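Mind looking over this structure? Questions follow.
The other protein chains are all here in position, but one chain of the complex has been omitted.
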Amino acid sequence: MQQHSGYAALTRARGILFGADYNPEQWTPDVWREDIDLMRRARVNVATVGVFSWARLEPREGERDFAWLDEVLDLLHDGGIAVDLATPTASPPPWLGVTYPETLPVDRDGVRLVAGSRNQFAPTSAVYRERARAITADLVERYATHPAVQMWHVGNEFGQLDFGDEAARAFRDWLRARYESVAALNEAWGTAVWSQLYGDFDEIVPPRRMPYLVNPAQNLDFRRFTSDAVLECYRDLRDTIRAGGATQPITTNFMGLFEHVDYRSWAADVDVIADDQYPDHAAPTCAADTALVQDLMRSLGGGQPWLLMEQAVSATSWRDHNLPKTPAQARLDSLQAVARGADGICFFQWRQSRFGAERFHSALVPHAGPDTEVFEGVCRQGEDLQKLAPLVGSRVEEPVAVIFDWPSWWAASEPARPTVGIDSVAQLKSWYRALHARGLSAAVVGSDADLTGYQAVLVPHGYILDEAAVANLESAARAGARVVIGPFSSVADTNGTVLTGRSPALLRHLIGASGEEWVGLPSAGAKVTTASGWNVPGEHYAHTFAEKLRADGADVLVAFAAGPWDGRPVVTRRACGAGEFWYVAAMVDDALLDAVIGAGVDGIGAPVTALPEGVEAVRRGDALFLLNHTDSDVAVELRAPAQDLLTGERCAGHVTVAAQDARVLMEGLNS
Amino acid sequence: MQQHSGYAALTRARGILFGADYNPEQWTPDVWREDIDLMRRARVNVATVGVFSWARLEPREGERDFAWLDEVLDLLHDGGIAVDLATPTASPPPWLGVTYPETLPVDRDGVRLVAGSRNQFAPTSAVYRERARAITADLVERYATHPAVQMWHVGNEFGQLDFGDEAARAFRDWLRARYESVAALNEAWGTAVWSQLYGDFDEIVPPRRMPYLVNPAQNLDFRRFTSDAVLECYRDLRDTIRAGGATQPITTNFMGLFEHVDYRSWAADVDVIADDQYPDHAAPTCAADTALVQDLMRSLGGGQPWLLMEQAVSATSWRDHNLPKTPAQARLDSLQAVARGADGICFFQWRQSRFGAERFHSALVPHAGPDTEVFEGVCRQGEDLQKLAPLVGSRVEEPVAVIFDWPSWWAASEPARPTVGIDSVAQLKSWYRALHARGLSAAVVGSDADLTGYQAVLVPHGYILDEAAVANLESAARAGARVVIGPFSSVADTNGTVLTGRSPALLRHLIGASGEEWVGLPSAGAKVTTASGWNVPGEHYAHTFAEKLRADGADVLVAFAAGPWDGRPVVTRRACGAGEFWYVAAMVDDALLDAVIGAGVDGIGAPVTALPEGVEAVRRGDALFLLNHTDSDVAVELRAPAQDLLTGERCAGHVTVAAQDARVLMEGLNS
Partner (left out) sequence: MQQHSGYAALTRARGILFGADYNPEQWTPDVWREDIDLMRRARVNVATVGVFSWARLEPREGERDFAWLDEVLDLLHDGGIAVDLATPTASPPPWLGVTYPETLPVDRDGVRLVAGSRNQFAPTSAVYRERARAITADLVERYATHPAVQMWHVGNEFGQLDFGDEAARAFRDWLRARYESVAALNEAWGTAVWSQLYGDFDEIVPPRRMPYLVNPAQNLDFRRFTSDAVLECYRDLRDTIRAGGATQPITTNFMGLFEHVDYRSWAADVDVIADDQYPDHAAPTCAADTALVQDLMRSLGGGQPWLLMEQAVSATSWRDHNLPKTPAQARLDSLQAVARGADGICFFQWRQSRFGAERFHSALVPHAGPDTEVFEGVCRQGEDLQKLAPLVGSRVEEPVAVIFDWPSWWAASEPARPTVGIDSVAQLKSWYRALHARGLSAAVVGSDADLTGYQAVLVPHGYILDEAAVANLESAARAGARVVIGPFSSVADTNGTVLTGRSPALLRHLIGASGEEWVGLPSAGAKVTTASGWNVPGEHYAHTFAEKLRADGADVLVAFAAGPWDGRPVVTRRACGAGEFWYVAAMVDDALLDAVIGAGVDGIGAPVTALPEGVEAVRRGDALFLLNHTDSDVAVELRAPAQDLLTGERCAGHVTVAAQDARVLMEGLNS
């Protein structure tokens, strides 16, 4: 992806972007003026406007009311605040569904969903699409050259499912384009099973409620279709904006490891990667899980700076139980995003709503007003982020590549598999944690990515790896990388059809081992031991899932130590050119997994020699970020003297990082 | 509510009412005769007849068959048993739904429910309403002057939900009446959020299945509408009965803290409060929870005697696991109701059904017949209740007021709140338990009730308190009451719109403290300590939910003792006129809550000095009820000598109350 120059220009001009969704429709004009004052006090420099304004802009079919928005944009511009102007298309006005029921989505059970919430649109509805383009065209015509508008924001958190009749027709067209002949579809879907052979594309319906398990290939293609259908919605409006003469960057907000959209297939269509991140600090793995998503987002943009489009400054409200962030935690979350390549830090939302389903979601200005710890923390963040302007545009050091493909995740999630206990994203997270604990950042890329230069390549769950992907991994290994591959890999082709022959089918010649059965393990787990010469302290075990492997030339580093599989390999290693292939044939305990990944990345220089538990280290440009996620102060030994961008303090030897605080150490500036 | 004189006249004439639902349709006439004999043996003096008789009375559209009912009423009358005659409208005959599908309710998913169970009617269906009036009019015409008929019973356990098209039209009419203009509705519902602005009332639908979270104000109004819609059903038939010339009291059976109906808005329309109570003795809080409901029911009727319309004599059958009551427990349950103001004790049902979905629900005459412990217990109850005739019409002493409003509960239950762990009814119950343990009964009243004369006012969860309610609380405090208010109070206005400014918005000046964030607490809870000078033994903690408070003049009695909120107030106290405001800003452990409520009610004379655990004390008229809910005999020290109405025994000093037994001690009679 070649990033649109507008985003870089904007951040060069303004420094780190800092702002929020701003929904002036919910407030009176006198509040707007107070908002601008408070934004300035907090050093806010960007606001996303209009995300849910359709009903306000078009209160009745065909009418337009832009006057209020004129005023809002002018006020923001006068306040020096750039605007990320949204198409209001994520939530149509109630009249649309009343007048055109076919614009409403239908769920898997055949129930047509109604207005009263948001997102009640069918992505393939011709009427919805036409109306969305029309309101967007008018918006662009009016504001394309408004000086406040520095970015365009299409829709919101795309991901709408629809199983209705118009979706069915679109699904068939999509399938015709993909397969050309119904015979090819029958082959790809394996419709010979259970008498599902289609005589014509017109016989096909979305995977609605069925008597029993759905054909997994049908489901997989419906996921692809859904991702593409909402991408078409996005493109429609992106093209409408460009056709209207707008020159600013255009994007939409992603949702991290969101299930229903393959963001990798979207990345080329957005001018800057923007993401919504709502980590749950109740989870002990929160910091690492967030780092993973941030590495993924940066990687979607080819390593270029991205934009944290939404996060909560304190509590969310859509969880069953919503923990607040302390102001310190909120600031640390923002600094973590900058560390991992964000050049913009935004929030949902500016002023907390008084009504609607998000009334208890925290905001920069809480219900209680600006005289609050929350708003004080916001001001502090604004001040601190301003100090990080020197980092704008810089790149994050990422010595490791981690492979993750949405379609592989989807296919591996289809029902009727060896165990529900193996989950691509859970695998991805558990593998990534071992990197995070070592201060190693990663490019989280697709299996077709250029792997040149990575010292290690991790494939936590390569359920689908096509021949090109396998060749890609082999090239990386031959060039010197250690390629570490997780269990249940090279299982299926791109249709989800299981590859026959010993497993992992396309990899077995590379890993020097092969398997013959994928199975669930007994709930007690299965004891394993490391081979002589390699010791990982403690007792170890495989759990949940394993592949019945035999070594065909590989070294066996870990093996089953009891039971019917006694002696069978669990972890193998085989040289390949200048590098190695490692295979992990089972889910194993955390300590053993950490040791395996640790061995895989051995020798890769981390930014800090000994990273205390709970501390995150990231090198971005000339800066070393040390982020202390614990509730205690910690000391970290530096490799070189440095100066803290936040405090101006000069540091050498051991530096203290306070609890829930961060250091941004510039080695180049120190002397 | 001015109680209809008929109920008082009936109880004056007959003493405590004792009886059951009687469903003669399920039995042959020879069984009817045996029933009358057994009722007389058990001293039954009232029977509710005809609740589910529609299909028998109108077997085909427009036909009438009253002959069997003539005979039943004559038999009951000859047996000296008064009849509470029911409109048969709770369960229409199957033909109604077949001929007029629009009379069938539609659920949230759009599924039209069918006959085969009960309650399959749409409350707003014009056809249903017309047919219900017609059968009722004919019933009244025939029986208004039948000497057996002493009361009328409309429908059964009203509470039917309906999301169908006729309900949608009625909902719109209801909204038009409430808001007059759609602009006012848009303001009240906060439809500026998520692009929900309505251009016309006709665009509004009930909260059917939606893509995401429903607008909470829409849901709240749909709850109000539903309660009103079924109230209209009730009024329709109540008016039909009166129009037919009936002079007896008219009522329907409530269901305690039932979610779907605001009984307070109903109370003025029933001539006597009647309630169905099915306590689960598997719950350790059973006795207190039941007492709370009974105090609520008495309070709905302004303190006048009420009627326990249904209870189980042994096991229910609709729970997953149904514990029986021993005959002693069943008797104690009845005595508890009398203690708390009931002048009538009825059961579901007289004779246990052989078929249908309630075939395993206990009844006064079990499947096994009268030669059973159950029926022996029934006879004993009949005998004992007869002895309580002197209490008829007397009032229960209730020195404390407890505030509870249905709309506040509803609004506080809407999704996307700080935590699902805070629940208005659970709060209400936990606060009430502290009263119950002290032998203090309460008026459980709305926030608009006259609070004159109460020494303490508890507001366990005043999520919505309007300005009048707050003024009401202030008046009570100024007059000397201690007003103790629980967490998450004064959050929203009557539409559920969150009040801005520091919290609790309308109360902060009264409590002398103010907050800025409502949050979920970490699962481990948060340590708290009492301020010096006040000691509650043991370690204490807040859990689940807290408000980030600061004292603005109030005394801090309990404060956080660690973590980010270290030192912030948890319990505050501030003088107000002759009284005080207490605020409890978090959910706290049971012992601390008990101590706080205990301090709040300190100095209010309980009927007994030292009440043993598990013993309930209630003063009604001249009687002191001591109810021993434990499995051991206990001794209770009396303040004055007294005579036991049940045994005739004269008691002074320490009186023994046997396990699962009760004393009804008349102080006036002793000497």
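Letters A and B mark the chains as written, and numbering starts fresh at 1 in each.
Assume a residue touches a chain if its C-beta (ideal position, glycine included) is under 8 Å from a C-beta of that chain, and two chains touch if they have at least 3 such contacts.
None of the values given here were measured: they were computed from a predicted structure.
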| item | value |
| --- | --- |
| Residue of B:Pro249, B:Gly344, B:Pro366 or B:Pro569 touching the missing chain in the full complex | B:Pro366 |
| Omitted-chain contact residue, chosen from B:Arg40, B:Arg64 or B:Arg112 | B:Arg112 |
| Contact with the hidden chain (one of A:Tyr198, A:Phe258 or A:Tyr278) | A:Tyr198 |
| Touch with the omitted chain, as defined above, among B:Pro29, B:Pro59 or B:Gly553 | B:Pro59 |
| Absent-chain contact - pick from A:Gly6, A:Gly244, A:Gly302 or A:Gly421 | A:Gly421 |
| For chain A, residues in touch with the removed chain | 109-110, 189-200, 202-205, 207-218, 415-421, 495-503, 514-523, 544, 548, 564 |
| Contact set of chain B toward the excluded chain (per top definition) | 23, 25-26, 52-56, 59-60, 88, 90-95, 98, 105, 107, 109, 111-120, 160, 282, 314-315, 317-318, 320-324, 326, 352-362, 366-369, 371-374 |
